[in-house]
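Structure below; questions to follow.
Here the complex is missing a single protein chain, while all its other protein chains stay put.
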Amino acid sequence: MHVFPFVVVAWILVVGLYGIVTSRHLVHQIVCLIVVQSSTYVLLLGVGYRTGAVAPYFFDIPGRTPAVDPVVQALALTDVVVEAAVTALLLAFAVQAHKRFGTLDPQELVQLKG
Amino acid sequence: MNPALAVVTPYTVPAGLMDALQVTVLVLIAAGATAVVVIREPVRQVIALSAYGVLLAVLFLAFQAPDVTLSELTVGSVVLPMLLLLTLAKVRRREK
Partner (left out) sequence: MTPALRRWIFLAGAAGLVAFYLWGLVGLPGFGDYPGPYGDIINRIAVGQTNATGVVSAVNFEYRGIDTVGEEFILFVAAAGVSVVLRHLRSEREREALDEAREAPPTSDAVRYVALILTGPIVVFGWWLASHAQTSPSGGFQGGVVLTTAFVLIYLAGQFLAFQRISPTDLTEAVEAVGAGGFAAVGVGAVALGLAYLTNFLPLGSTPGGVFSSGTIALISFFVGIEVAAAFVLIVGELVEQTLLVREGTK
């Protein structure tokens, strides 16, 4: 249990990268990129976790209760929403690529010029 | 003092139970990520991605992060699959 979450992070990262490298469809590649991004969320939250602690909201619990790290939660929170918007931008590029070149196969798109 | 603001001691789950929950969800997430990558057909992959988003939300809850759970639940299960399916519909319409 001491290193298991971080090993899962490495697994998700490598699996996602494998999907990106061997993909034959641009939208499949974008979904694999989403999987790679999700590994960073798990890593961030895994780093900030403390055994036996509660969520850092002190509305009705005493202020000295041991709580998990709020800074990494703030980072992961904005991360999730902003990367969805960047994914939308990638999808717009995919739509335009299909309009111009007629194909969504990344291994064929590389060979087209202009 | 307002009794609604009375301080209570938080209920913490016994450590063994929380460990077991986290390990289970982590294993499911590893399997889910593999499934999302291995499925090659884009429309089916989007369904798998939606289920993967819900699993991630459960994991974030087990890591005591309710804010991130709220974001991931909406973004990963609704907004992202919606954008992907709209793109696929657009691409498929041109191929017809």
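Quick notes
Chains here go by letter, A and B, matching the order in which they are written, and residues are numbered from 1 within each.
One rule holds for everything that comes next: a residue touches a chain if its C-beta (ideal position, glycine included) is under 8 Å from a C-beta of that chain, and two chains touch if they have at least 3 such contacts.
These numbers come from a predicted model, not from an experiment.
Seen from subunit A, the chain kept out of the figure touches residues 1-7, 10, 14, 17-18, 21-22, 46-51, 53, 55-59, 63-64, 67-74, 77-78, 80-82, 84-86, 88-89, 91-93, 95-96, 99, 107. Against the chain not shown here, subunit B presents residues 5, 66-67, 69-71, 74-75, 78-79, 82-83, 86-87, 89-90, 93-94.
Going forward, only the chains that are shown with their structure count from here on.
Chain centres here are Cα averages; for subunit A and subunit B they lie 11 Å apart.
On the side of subunit B, the complex with subunit A involves touching residues 5-10, 12, 15, 19, 22-23, 26-27, 29-30, 33-34, 36-38, 40, 42, 45-46, 49, 52, 56, 59-60, 63-68, 71-72, 75-76, 79-80, 83-84, 87-88, 90-91, 94. Subunit A meets subunit B in the complex at residues 1, 4-5, 8, 11-12, 15-16, 18-19, 24-25, 27-28, 30-32, 34-35, 38-39, 41-42, 45-46, 49, 51-55, 57, 60-62, 65, 67-68, 73, 76-77, 80-81, 84, 87-88, 91, 94-95, 98-99, 104.
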